[in-house]
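Once you've had a glance at the structure underneath, I'll fire off some questions.
Removed: one protein chain of the complex. Kept in place: all other protein chains.
On to subunit A.
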Amino acid sequence: MPTLLLLGAGSDMAIAIARKFAAEKYNIQLAARNAAAISPLQQDLQVRYGITATTHAFDALASDSHAAFFDALSVKPDLTICVFGYLGDQEQAQNSWQEAHTIIHTNYTGAVSILNVVANHYAAQQKGSIVGISSVAGERGRQSNYIYGSAKAGFTAYLSGLRNRLFRSGVHVMSVQPGFVNTRMTQHLTLPPLLTAQPEAVATAVYKGVQRKKNVLYVKWHWKYIMLIIKLIPEGIFKKLKL
């Protein structure tokens, strides 16, 4: 039975991904800052799907601990999915470094730090899969969320470089651009229904993407074209838009 390491297991998207892979008979390692808080999910996965699920304390911001965290896993995962992220508050991040720091280090530095460790392990054994959940927000900076967007842009670039580096070792790296997802992160926002995915749809897309070894995955196909258009708007016009 293959094992999945889920980094950031507390979110709605992570729960859906955990259930999808457990249903497909993966054992699941759930990593989150507060390991006690995810023990109901651990129990749920075991009862519903008859697989083995474990919980592990993991803090994306504590980069120093990442190598030791991965070393301590008694079973090394076949697949690692990095789900954690922090949207934060753009206005607050403009005015207080603390908020900007948390956004950047959660979405970029923390992800790079742990995935470097995982990538080196996979490179050495010449197999494994890495999935990073990035964001369409990283494709062009917009005034409404450019600090989050810039960190995700960095993450997207990191994943594409990693994919390039690991290709020859037979390691698969997939970046996911989910677009709007109906989760706790976005529950205070009004989202356009046609462009908004349910966490379960993201999970199914991720599972299929892993099976087919896709490189870049847009959960809702519209997003690929929306982002293409947004990227093609000349900067002179773009800067005047309220996006």
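Quick note on the criterion: a contact is a pair of C-beta atoms (placed from the backbone, for glycine too) under 8 Å apart; a residue touches a chain by one contact, two chains touch by 3 or more; residues count from 1.
Basically, contacts and distances are computed from a predicted model.
*Asks:* Can you pick, from "Methylaspartate mutase sigma subunit", "Multiple sugar transport system permease protein", "Transporter" or "FAD-binding oxidoreductase", the UniProt protein name of the chain not displayed?
*Replies:* Of the names offered in "Methylaspartate mutase sigma subunit", "Multiple sugar transport system permease protein", "Transporter" or "FAD-binding oxidoreductase", the absent chain's UniProt record gives "FAD-binding oxidoreductase".
*Asks:* One chain isn't shown here. Among A:P40, A:P193 or A:G236, which residue touches it?
*Replies:* Answer from the full complex: A:P40 touches the omitted chain.
*Asks:* Out of A:R165, A:R184, A:K213 or A:K239, which is the one that touches the chain we can't see?
*Replies:* In the full complex, the listed residue that touches the missing chain is A:R184.
*Asks:* Write the list of subunit A residues that the hidden chain touches.
*Replies:* Given the touch definition above, subunit A has residues 10, 12, 15, 37, 40-41, 43-44, 47-48, 184, 187-190 touching the missing chain.
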